[in-house]
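One protein chain is absent from this view; the other protein chains keep their places.
Here is subunit A:
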């Protein structure tokens, strides 16, 4: 009898808990393989909120979905160069994270960013660089150069991958040919086009999924993101990451509340939550990128502390440029070059 009462009581408790949970919801819309499950669990427990995470694979996909409405997402994580577009298109809520309790933790460098001056909409999620990954057992020359991709040494020819991200590839190539990102200088762009078309026969593929293919040695070099390069190195110690001296782009993905969020209070709690050093570190430990939150280093895995992919060498720090979204007139020319390159 006692047993039966206990069962009833716990069932009632469960039902109550279920009801309470249903009140607290948070729907996150983020890049795939990018959200630390451990951190989500911690947030759920701390605030008694039921979190769901949905994936997307590009800023354009996310923007199209948010513009269409009726999506039910509260949090979205656009890249810095897309944040002005997201704001202009009216899909983000001005939630003033700069007034939140943990905002003081944001590293100075990431407080007053060009894409969201004063941080009225977004908070840092992760940031990284676009460089080159090379298998040093195949090629042991200098890898701090985009020549690895655009003028490949013989050892690497036919073993190169290029991620099919127009902005990243065009940015690297333009800087390699002596221009600036988003340039519309036709002389430079002609050189860029000729260089890309000339380099393409040496490339094996233009595809995503670098981590496994680098680790398996299906490819020996690739244009790559630093965190992905590190994840490959942790599986295959020959993989090294190079920062092109002619210029490499620095990007940051940022969490923001959607304009038509249903769970605004929970979303605000979440933004504040990820600015807590310990929680930001969980994100980094999962995706292997830096996070822009001061003091998170001490909670990070040991492998992150001295990782060359995360800690840019001082002499190469200058070469980095913050990735911008190019104006439509540049985009038009780039599209033409891109079509010709990928055809």
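Operating definition for what follows: contacts are C-beta pairs under 8 Å (C-beta built on N, C-alpha and C of every residue); 3 or more make two chains touch, one makes a residue touch a chain; residues count from 1.
Operating definition for what follows: contacts and distances are computed from a predicted model.
Novice: Leaving aside the chains on screen, match the unshown one to its UniProt name from "RNA polymerase sigma factor YlaC", "Oxidoreductase", "Binding-protein-dependent transport system inner membrane protein" or "Spermidine/putrescine ABC transporter permease".
Specialist: "Spermidine/putrescine ABC transporter permease"
Novice: Just one of A:44, A:120, A:155 or A:217 touches the chain that is missing; which is it?
Specialist: Among A:44, A:120, A:155 or A:217, only A:217 touches the chain that is not shown.
Novice: One chain isn't shown here. Among A:136, A:157 or A:205, which residue touches it?
Specialist: A:205
Novice: Which residue numbers on subunit A touch the omitted chain?
Specialist: Subunit A touches the chain not shown through residues 58, 60-61, 63-64, 67, 85, 88-89, 158, 161, 164-167, 186, 189-190, 193, 200, 203-207, 216-218, 328, 331, 333, 335-340, 342-343.
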